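Before I ask anything, let me first share the structure, which is written out below as structure tokens.
One chain of protein is taken out of this complex; the other chains stay put.
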Amino acid sequence: MIDSATLSILISTTLILAIYTILYRENPAFRIGEHLMVGATVGHAIVLAIFQIRDLAWRKFQSGFATGNLSGIAYIIPMILGVFLYFQFSSKLRYLARISIALMLAVGLSLSIRGLIFVNVIGQIQGALAPLTSIQNIVYMIGVVCALLYFVYEQRASKLAGPLPKIGRYVLMLTMGAYFANTIMGRLSIVIGTLTSVFVAPAWYLIPVAFLIVIADVFIRRKSSTAS
Amino acid sequence: MVAREILSRNYKQVIYLGLFLSLAIPLFNPIGLPVPVQKTTLGVYNKIESLKSGDVAVIGSNIGAAIYAEVYPQYIAILEHLLRKPGVKILLVGHGTEAPIWAERALKELNAYNRKSYGTDFVHLGYIAGEEAAIASLCRDVHSLLKVDYSGKPLSDLPMMKDIGSAKDFAIVIDFTASADSQYWLNQAYASYGTPVGFGLTAIKVPDAYAYYMAGQIFGIIESLSGAAQYENLIHKPGMAVTGMDAQSLAHLLYIALIIMCNVIYVTQRRTKK
Partner (left out) sequence: MAGIWRTTATAILLVVSLVILFDFAFKNPALQSLATDLSNWAVVVGAFALGIGAYSLILRHGGMIAKKRPVWPYSLLLLVTMFVFTVTGLITGSITSPQYNWIYSTFVMPVSSTLYGMNAFFIASASYRAFKARSWEAIVLLVSAIFLMLKNAPIGGVISPVLPQIGGVIWDFAGATGMRALLIGIGIGTLALGLRVIIGQEKTPLGGAE
């Protein structure tokens, strides 16, 4: 009799190997894994949505209603607005969803603007304005100006700017190299994590089974293609 | 002849197999390469070391199944470090839908419920929907946004929550994420309240965060699995991250070899055409 932990390892390893079969070719095993994941993720979101609405709104509305507290009772408004969001799927009542979107957009945008001004714009410009007392700071300052000139204006930069936008292009290419190197490191880390979960007993016994299935498929397809 | 045919037609599968072997072999036979500590990781370590009894450390998280391999080892290492600090309060907050699962998993893995007292030493607030609005509301007034913790206990019954009203009461925030929501804590906690912020990030987000580090806006970054390995060594608790670094090394060499091969072939073909 298999215990639940072993069953979990076997099923999850089978799913991992099924997903990896896409590296060989498109096949139903990969599709099954893909659809399982989408269904699970969305089911998870539904559960969370229900719990969040209960904890963030319904309970406050209930206690407000019980005690006559207006700010608690007012939570009926966002709950109604939340329901309005689903009207975007209706051609007749779509306009109601705009109210809900307007509220979310307004709060999200204004909060972002407040933060971005200080963090991305002022903070970064302050960081760039280091005293030009060392070669490093001078080089960094030239690099930022050139990169900004290219990033904002591209080919439209004035002739007065001279070669600066072109230098900025190279600075940005250097930065893209950094993103590329980090992307590789990130993806490799995820694969390492996946393989670490597969290289445990009894999961690793499924690896040679998967390889044998793939090799068998290769030979069967070769045979059928030479026969036809 | 068959080998040449396979290499030219199925070169992708050959490369995939090569990558698989370069990752798998070191996992079975670790080489034991030293992992040097970066200044960004040291920044986080030193900040946590400087925390005093009574300080509140907020651990934000958007860890999910997709990125757990990179970020969860960092999360575990930081939580372990914080649990070792006597008197430091820990507030766990999720702004990703799977975050509570990983938070509870980490707390159980580190035996936090037995080592410390829930409600006095640490509180788990769970997931809060709403992206940046949720973080902003939390930083503005915790008790106005939330009445209960993750398990449904009223916040008013939890002793440590009596002293926490807003981000002014947070000593530090460390956020673990893979996406743009690392910006939320900077925009809300740092920009509005001056709360020191640090990150535990996937490798892809690190370049953006490094600009904030260079400008002095964040105190440190734990960079992907490498950062987790460095932190595990700093707290003398090697785990999955350290064992994974050997595999990283071999696989990186493979990538470099492939890029060089690609360009050697390209240059040779150009010369042949001329």
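Labels for the chains are A and B, by order of writing; each one numbers its residues from 1.
In the analysis below, a contact is a pair of C-beta atoms (placed from the backbone, for glycine too) under 8 Å apart; a residue touches a chain by one contact, two chains touch by 3 or more.
Remember, it's a predicted structure, so these values are computed and weren't measured experimentally.
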| item | value |
| --- | --- |
| Missing-partner contacts on chain B, residue numbers | 11-12, 15-16, 18-19, 33-36, 64-69, 97-98, 100-101, 104-105, 128-131, 133-134, 136-137, 140-141, 144-145, 151, 192, 203, 207-208, 210-215, 226, 245-246, 248-256, 258-259, 261-263, 266 |
| Hidden partner interface residues of chain A, rising order | 4, 7-8, 11-13, 15-16, 19-20, 22-23, 31-53, 56-57, 71, 74-75, 77-79, 81-83, 85-86, 88-89, 94-114, 116-117, 119-121, 124-125, 127-128, 139-140, 143-144, 146-148, 151-152, 168-178, 180-185, 187-188, 190-191, 193-194, 197 |
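In this section, only the chains that are shown with their structure count from here on.
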| item | value |
| --- | --- |
| Chain A-chain B separation of Cα centroids, rounded to whole Å | 14 |
| Footprint of chain B on chain A - complex, ascending | 23-24, 44-45, 48-49, 52, 55-56, 59-60, 63, 104, 107-108, 111-112, 114-116, 118-119, 123-124, 126-128, 175, 178-179, 182-186, 188-196, 199 |
| Chain B - residues contacting chain A, complex | 12-13, 16, 23-24, 27-28, 66-70, 97-98, 127-129, 131-133, 136, 145-148, 152, 183-184, 186-188, 190-192, 202-204, 206-207, 211-212, 214-217, 224-226, 240, 243-244, 247-248, 251-252, 255 |
